Each structure stands twice: as structure tokens, then as C-alpha cells.
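Apart from one protein chain that is not included, each protein chain of the complex appears where it belongs.
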Amino acid sequence: MNSQSLRSRRETLAHYYHKVPATVFLLFGMILFFSLLSDKYFTVSNIMNVIVQCSSGVGIVALASYLAICSTGVDLSLGGIVSLSGMITAKILTWDIPLFSQIRNNNPVFLLLIAVTAAIAAGAAIGSMNGLILARTKIPSFIVTLGMYKICETFSRVIAGGTTIRINGLPLFEFIGNGSLLNVQIGRRSIGLLPISMIIMLLLYIFFSFVMKKTRFGTYVYAIGGNNESAALSGINTVLTRYRVFLYGGMIAAFTGIIFTSRLTSASAQNGLGLEFDGIAAAVVGGAAMSGGRSTPGRTLIGALIISVMKNGFNMIGMSNSIQMIAIGCVLIAVVSVDTLRNRRRFV
Amino acid sequence: MKKYWGLLKPRLDTLSRLTALAIIFLSLVIVSPSFASAANIINVLRITSLTLMMAIGVALCMLVGGIDLSIGATIALTSILFGKFFQVGQSTASMIMGITGMLAVSILIGLVNGFCIVFLHLPPFLATFGVQQIVRGLAYLLTSGLVYSNFTEDFRFIGGGQLFGIPMPIIIAVILLLIISFTLNKTTFGYRVYAVGSNRESARYSGIPVNKTLITTYVLSSLIAGIAGIVYTSRLNAAEPTIGAEFAQTAIAAAAIGGISFRGGNGNVLGVVIGALILTLVSNGMTLLGVDSNWQVGISGVVIILSVLVDRNASVRKT
Partner (left out) sequence: MENTEKAVEPFLKVQNVCKEFPGVKALDNVSFDLCKGEVHVLIGENGAGKSTLMKVLSGVYQQDSGEIYLNGKKVEFQNTRDAQLARIAIIFQEFNLVPNLTVAQNIFLGREPVSSRGVLDRKKLNADAQAILDSLNTGISATDKVELLGVAHQQLVELAKALSFDSEILIMDEPTATLSENEINTLFDTIFRLKARGVSIIYISHRLHEVYKIGDRITVLRDGQTVGTRLVSEASMDELIRLMVGREIQRERIREENTVQESMALEVRGLWDRKLLQDISINVRRGEIVGIAGLVGSGRTELAQTIFGIKRRSKGYIALFGRELEKSSPGKCVMRKAGFLPENRKEQGLSLNLPIRTNIVHAALSMLFPMGIVRRKKEKDIAENYRKRLRIITPDTKRNVSNLSGGNQQKVVLAKWLATESDFLIFDEPTRGVDVGAKEEIHFLIDDLARNGKGILVISSDLPELLTIADRIYVMREGRIVKEFKDSHVTQEEIIAFAAGGVVA
């Protein structure tokens, strides 16, 4: 009797231990590491800074990367989508044609809505192009999304027309990337504890956590990532599922584009390019396996935070970009090695 | 008839690619009068030769079923290293030392890639991506913000000089191409590369040293990137850490257009040449036709997608 209760307690403990991803410890370890090296690191203002950097950069893109990787693909077009959707937002907000000028003067909120909708629609369009090709053929996602990346970059550049589009006099739009709720006064500075971009990021993550956990679609993404053949045999529409993965990925990335543009109050074609690789790194550090079917949105967020903490932290301790890159590369390789070695031990 | 078809079928892909290349070439000749000039053709070939050097290395990795994302960073790092070495003496001796150093470091990077893939069992995409980060980080670290330039005349000859009226990069690319082509077609190592890429299990059962083959392939890819780095640095007459951010992508695109399959074991050197030529011709043609440079990137994207879409291997997925 006694031994049984002991066993069950041990099992519960093990259960909880397994529920907490090892990456959480890595995240805290890193925060501790940087806090020890820099006094300014573990301050409210810097923590909020990291969070905003995350939510306007790698944070949301990582979610899209995770979706693609979970279904055994990879989406390299995400950076292009960020650039394009950000550019479209900026263009619509500043477009000097009578129709838009009029709306801008009369009803800026409506214009903002148009811009945001157009940006997300663009993301959806690119995503569904990816999805259409990838769901139907056996072409590796790498090459298709790479081509789509270039197409996005082009559209973005053409819309920009070789310059940076600046957005002035739209405080509501600036609020998306720079504003926050619950401002507190610390020292002489006012710090927002609930940045809008963070709220958007969290909402997206909560929504997709729900989708992955509580809908058939989520189950099917895991299923095709785990064993495509079995999934198809069970009557799952794998083509549609794969299509939706890339469609949603495009839409998610568009949010980053909007936030990015708002934060800088300007858009250039270079914005966001390269984020796709950060996103992959974050998703993978969070626990996604290239072979598919692993990790959750929550774990991906931890991965994205780790990447952001590293980027910010090395800056804070006065290390250059270079150390940052080296560290991210090392962490990536280390995390994945540990993962694969652990899995091999379990199955062999 | 059937007999000939059997022999022809495996070559159909190459043939159709050659046809596509010919069509692009001919239409450019017709549309743009300045295209067919000797100067422009040489220019196209010179640009192609750099793409080709990088694509050949990546193609090797793709032939064994992998990929190499680290070549751009390898070129940047080796380039910076050369700058460092060169600075020391500013002489021919330091140049030779620099070149040796470049090649040595590129081999080392290849070894790290191979180690991660073979012994840590990382997917090649992630392994070479991680290594890429580290290598580029090192490149930044070593420069500390400096740009090295103004190399000696002898060194600049490698990328900018001419031999018998032919630019050096072309000569180097052709030599490299011949060596790799020979290696793949006429050496046991080449046979092993195809065997491992085509069916790793079967290769293992045949007693082929799979791990050794994989590591050698990644080392070769990096070494070739190192050579490309020498040519590029010399041509640029400068070394900076930002070099080559898109090299890996371009190289992979050229290899994919050239019919190197991502699943391994399929494709040949000729295909890579065609792929690199198509990429360069398309962008060169657009420049000549006065197409807005902004559009050029996108059109190359369309070319990439179209070329893989028409590929025979892109069979339709069943539900």
C-alpha cells in the first residue's frame, strides 16, 4: 500500500518534471547569466524591452515557422511576407491617391483597418500559394518557399520604389508597435507593462495553442508530422491540412509585418528579411523537430524568448553582434543534439 | 524504339533543361542586340562562374541527401582571414599564407558540418544553419568593424585578371568543374556519393563507408566555398564580414534548377552548370532589357519555382 502511494507520487513528480520543458531552465539560466554580468539587465525596463523586441521580431514569425516544421516542412518565405505585408500597410496608410487621402482625412481608423486587412490578405495570398504547390506536389518546401520569398521581396521593393516609406501623423497606428497599456513610472521613465505588440503576440499564441490542442486541424497537423501515411489511411485530408498550415503561416507572419512597420513608423524593403531563419531557430530551440510532429506553440514561444534574450543580453553586456550569432548557433546545435540523442536513446 | 527510350529517359531532364537554356539564350539574342556581344557573353560567364563554384559544392551535399547553408558564411570568414593574414606582411608570402589559411579553415568548417551531421545526428539543414551562424559570427568578431582592402596585384589577378583573354574566375571555375565532374563520374568516391544519396541503407549493406563519405562531401563543399572565397575576395579587392549573405540560397537555387534532387542521388554536374547559367542569363537579360532591378529578384524566384514544378520528380502527392 505504502509503496504504491510512493510510486504514484514519484510518478506525479516525474509527470510534472516532464511537463516542464527543459528549455524553460535554459531561458532562466540565460536570464541569470546576463543578470550576473550586467546590473542593468534584470530591470523592468529591460525585460519589457526584450519582450517588445521579441513580439515585433522573431516572436510571431516563430509561431508560423513552428506550424510549417510541425507538418514536416519549412517556410522560408516568412521573412518576405513580413517585408511585403509591412510595406503594404505603409503604402496604404500613406498612399497619395484621392480616395485614400480622403479616407485618411475623414476616418483614419477606417484607413487603418483597410491597411491591416490588406496586409493580412497579402500574407494569406502568399501563404496559400505556398500551400497550393506544397500540398499537391512532393517538391521540398525549402525550394518553393525560397522562390516565394524572392517574389515577396520583389513586390515589397517595387511598392517601396527604392525608398523608405515613412508614416507620419497616425498616432493610432504607431500605438500598435510602440504603445502599451498599464504604464508605470519608474524613475524618470514611463514603462508600459502591457505593450500592445506583446498582447497581439500572446493572443496569437493563445489562439494557436487552442487550435493545436482543441481542434481537429491541430490533431491532423501533428498526425501528418508524425506519420503521414497513417494519417492518410485514417481518412484525414492531408492535402487540405498541409495547405492550411502554410496559409495560416502567411497570415501570422503578416502580423509581424504590421507591428514591425508600426514600431519603426516606416517601411523599407529590407525590413523583416532574414527573420525566417530566426523563426526556424526559435521554433527548433523550442523543441520542434525537422522530422515533424513535435513541440507546441507554448514551447515555441519559449524558444523565441531564448533567442530574444540572447540578442538583447549580449548587447547589454557590451558584446558585439558577432558573439550573439556564435552563441545562437551554438545553442541551436546543442539543443538539437541533446534532443536527438535523447530520442535515439529512447527508441533504440 | 523502346530500347532507345530506355536510354533516353534518364537524360530527358537534362535535355529539357538544355532546351530551356537554349530558348532563353536565343530569345535574348533576338530581343537584345547588345546581348550577343563578346563582352557581354564573357561578363555573363564570369558571373556564372562564381555562382557555379558555390553551387557545385552545395550540389555535392544535395547528392548525398543533405544541404549546405554555411557556404556564404564560409566565404565571408575565409575572406576576412585572408585580410588578416595579408595585413601582416602585405607581401606575396603573406598572400600565400593567407590562401593556405583560407583553405585550411574552410576544410575545418566542413569537418564541423560533417561531425554535426554524422555523429550528432543533426538534420543537415539545422547543422549547417547553426554552423553558418557561428562562422559568420566569427567573421564579424575577427574584423572588429574593419574592411580589409587594397590587396596586391598578384592576388587581385586571381579574381580580376585574364589569361589568354579569358577572365581568371572562368578558368578556375572550369578547372574546378572538370575536377568535380571527374570525381563524381570516374572515382570510387563519386560512386559512393551517389550510392549514399540514392539509398543510404543499401550503401551501408554494400560495405560503403557511409559516414566517411558524408564527412568528405561536406568537407569538399566547404573547401570549394573556400576557393570561391579566394576568387570573390580577389575580385572584390576587399574583405568584409557581410559578404555572401545570399550565396547559399543562390547556390541551392542553381542546383535545384539544374535538377539536383533534394532527396539525393539524382542529378549531375552538367545540370548544375545549366542551372547556374539559367539563373545568370535571366538576370543579365533583364538588366539588358532595362527591367527594373527590383523585379529581377522576383523573376528569379518565379524561375526557381517553375523549374522545380516542371521537374519529373515533382510527382503529385496523393491524399
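As written, the chains take the letters A and B, and residue 1 is the first residue of each chain.
One rule holds in what follows: a contact is a pair of C-beta atoms (placed from the backbone, for glycine too) under 8 Å apart; a residue touches a chain by one contact, two chains touch by 3 or more.
The structure presented is a predicted model; accordingly, all values stated were derived computationally and were not measured.
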Touching the absent chain when the full complex is considered, from B:L28, B:A203, B:A248 or B:V303: B:A203
From A:G293, A:G313 or A:G329, residue that would touch the chain that is not displayed: A:G293
Candidates A:P98, A:G235 or A:G318 - the one touching the absent chain: A:G235
Touching residues (missing chain, whole complex) on subunit A: 213-216, 218-219, 222-223, 225-227, 229-231, 233-236, 293-294, 346-347
Chain not shown, touching residues in subunit B: 2-3, 6-7, 10, 185-192, 194-195, 198-199, 201-209, 265-266
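The working rule: only the chains that are shown with their structure count from here on.
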For subunit A paired with subunit B, centre-to-centre distance based on mean C-alpha positions, whole Å: 31
Touch list for subunit A against partner subunit B, complex: 74, 133, 135-140, 142-144, 146-151, 153-155, 157-158, 162, 232, 237-239, 269, 274, 277, 280-281, 284, 290-291, 320-330, 332-333, 336-337, 340-341, 344
Residues of subunit B that touch subunit A when the two form their complex: 67, 116, 120-123, 125-127, 129-141, 144, 241, 245, 249, 252-253, 256, 262-263, 292, 294-305, 308-309, 311, 313-319
